[in-house]
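Yeah, one chain of the complex is gone here, protein chain that is, but the others are all in their spots.
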Amino acid sequence: MTLVLSQLFTGISIGAVLLLIALGLSLTFGQMNVINMAHGELIMVGAYTVYVLQQVISGAGWSLLIALPVAFAVAGLIGVLLEVSLIRRLYLRPLDTLLVTWGVSLLLQQLARDVFGAPNVQTRAPEILTGSIRITDDLAISSSRVFILVLALAAVAAVTLVLRTTPLGRRIRAVVQNRDLAAVSGLATGRIDRLTFFIGSGLAGIAGVALTLIGPIGPAMGTNIIVNAFLVVVVGGIGQLKGTVIVAFVLGVLQSMVEYTTTTSVASVIVFVTIVAFLQWRPQGLFTLRTRSLA
Amino acid sequence: MRRPLIGFGLAAVALFGVAPLVLGDFRLNLLAKYLCLAIVAVGIGLAWGRGGMLTLGQGVFFGLGGYAMAMHLKLADAGPGELPDFMQLYGQLDELPWWWRPFANPVFAMAATVLLPMLVALLLGLLIFRRRVRGAYFAILSQALCAAFAIFLIGQQGTTGGTNGLTDIRGFFGYDLNDPLNRRTVYFIIAASLLAVLALTWQLIRSRYGELLVAVRDGEERVRFLGYDPANVKLVAYVAAAGMAGLAGALFVPAVGIISPALIGVVPSIEFVIGVAVGGRASLVGPALGAVAVAWAKTALSERAPSAWTYFEGLLFILPIVFLPGGLASLARLRPSWRRRQARIPAEATP
Partner (left out) sequence: MLKRTMAFVAVAATFATLTACGAKTDESGAASPDGAVIDTSGPTVKVGLLNSLSGTMAISEVTVRDSLQLAIEEINAAGGVLGKQIEAISEDGASDWPTFAEKSGKLISEDKVAAVFGCWTSASRKAVKPVFEKNKALLFYPVQYEGLEQSPYIFYTGATTNQQIVPGLDYLKAQGKTSVYLVGSDYVFPRTANKIIKAYAEANGMKVLGEDYAPLGSTEFSTIVNKVKASGASAVFNTLNGDSNVAFFKEYKSAGLTAGAMPVVSVSIAEEEVKSIGTQYLAGQLTAWNYYQTTEGAANEKFVKAYKAKYGADKPTSDPMEAAYVSVHLWKAMVEKAGTFEVEKVKAASDGITFDAPEGLVTVDGATQHIHKTARIGRIGDDGLITEVWNSGQPVKPDPYLKGYSWATGLS
């Protein structure tokens, strides 16, 4: 029983990581239909932000806290730069965006390699986030995972709040649902696109900060996670935050349960097969946005 | 009608006459490798440029073809009744696994190099296109397929060679691959295959089906309303592209002497696409020339400055696609009748 519980929590925490890295995508891909393959490198930017800050600030705890807003801003600005210089020209060609942003991701990776060196860099975590929290005698959950779970849920809550209640959120939703109508109604769709992209990329930066607690910080860290993050958004349904949330946790638990009973490679294959089967049943994802457009 | 024939003749003269005379054994062998990539590119050009399906999963089909060929050659190297060398090293097996056995037959193996990828593509395509999964969804699913297939192959070390892949292939249907003369023959076979694939694709895109494929790319719903099933139209191009990738994988094995999961994953599958984008996705020869040019640039640049190559590769993805969506082929104004069709790379149908 303890094992099942601890494995369940493992699944949830894998889900939280997936959610955190997919959340920014669900904005840029889900809301704007931009396939940003450089999303992983924006995560890398967030992680390197922690590294750079720790060269200046000595306390591991403080530097991590300060890194959250800084990474959000840095990754967000790089995202906006990307949007203005390249992606804006490709809004009607999502597949071309995929290839172009893949090129951008290669550039960013090599840049990181030339600036910080090819080896992974080391960051320090505050002592409180390296241990575990004891629930019962033989059930303990790691505190970094709890932190990531809380961070992910907070980020979801913040994004939901922005989308639901603020004027900006209303405009973003208007543009997603019907870009032409929104433009005709006098919304500056270009500006809103840029803002959405800023938030989406900034969330990648935050994910990067969180990942320093559990994984390596190096030039290649983005490539390993990007496909899984996209799968989460695709299965969740485009334009639907709640889909992303549910699917991230379901896939996390599925992965951890299958992996526990079989092996990691079998688990990846089974998760993939499940996703293809699922898309047979609901090709548009778990939740679909009803619009009046064809197709 | 005359012009394509002249172009075809020129290509044949260049591949069969000029290249073997000008290039040394080592460079000719490299060209053979590039031509394999060009065969994949022709297929991608058909599926993506003409059919609007960005096939980011060609690594899987390339790998299937490559493994089918390599399995036969490994068995032939080992001799009848013997296990291939890596199985003796890593496997716990006393006899050949059942799914290896048919590959001992050269005819079966040769057929499998093309038919197996086509069969897999058919099954996947039936599942995916019928449910109208397309555009970005299709691209991302293809990528996930590559990742899953590569991980699966790596996990089965005893029977697939794991990360190492199948290496150390010495013979090619009884001919010793160490002999430069035989390697030259392999080059000629590959060059002839490329020309055959080009001729076949040319017939395909000139046919009524070719028109229909472009129509599906430009407006899937419109074609549906006209009474065609776009899923079937796309399926044909997808399966044909898979077959070409399989053929290329099979020919890659004697040319390079190795097939491994490193050629199957997400990254190589995307890299197959650059040459196509650079050369001109909707043209016939553009993808093939683009693939050869990019592969050549990779060899040449990475010999001089490895980190410069990564920057250059990044820019290759960005600049042609943003500023020259028709690729280099759109610059060459040699083929007016085609230009009309490819001048405009249309917006994809997804909203």
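The chains carry the letters A and B, assigned in the order they are written, with residues numbered from 1 in each.
The rule is simple: a residue touches a chain if its C-beta (ideal position, glycine included) is under 8 Å from a C-beta of that chain, and two chains touch if they have at least 3 such contacts.
Bear in mind that the values here come from a model prediction, so they are computed numbers and not experimental data.
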| item | value |
| --- | --- |
| Hidden-chain contact residue, picked from the options B:45, B:243 or B:257 | B:257 |
| Touch criterion as defined above, residue of A:88, A:124, A:173 or A:242 at the omitted chain | A:124 |
| Residue of B:48, B:61, B:137 or B:309 in touch with the missing chain, whole complex considered | B:309 |
| Sites on chain A contacted by the missing partner chain, in the whole complex | 3, 6-7, 10, 13-14, 17, 110, 113, 118-125, 130-132, 140, 142-145, 213-218, 220-221, 224-225, 255-256, 259-260, 263-265, 268 |
| Residue numbers in chain B that touch the chain omitted from display | 1, 5, 8-9, 12, 16, 24-26, 29-30, 33, 77, 89-90, 151, 154-155, 157, 162-165, 167-171, 174-176, 178-185, 188-189, 191-192, 195-196, 199, 203, 256-258, 260, 262-263, 299, 302-303, 306-307, 309-310 |
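The rule we apply is simple: only the chains that are shown with their structure count from here on.
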| item | value |
| --- | --- |
| Distance between the centres, which are taken as Cα means, of chain B and chain A, whole angstrom | 32 |
| Parts of chain A lying in touch with chain B, wherever the complex brings them together | 29, 33, 35, 86, 89-90, 92-96, 98-100, 102-107, 109-110, 113-114, 223, 227, 230-231, 234, 263, 265-266, 268-269, 272-273, 275-276, 279-280, 283, 291, 293-295 |
| Contacting residues of chain B [partner chain A, same complex] | 48, 54, 56, 127-128, 131-133, 135-137, 139-141, 143-145, 147-148, 151-152, 154-155, 220-221, 266-267, 270, 273-274, 277, 307, 310-311, 313-318, 321-322, 325, 345, 347-351 |
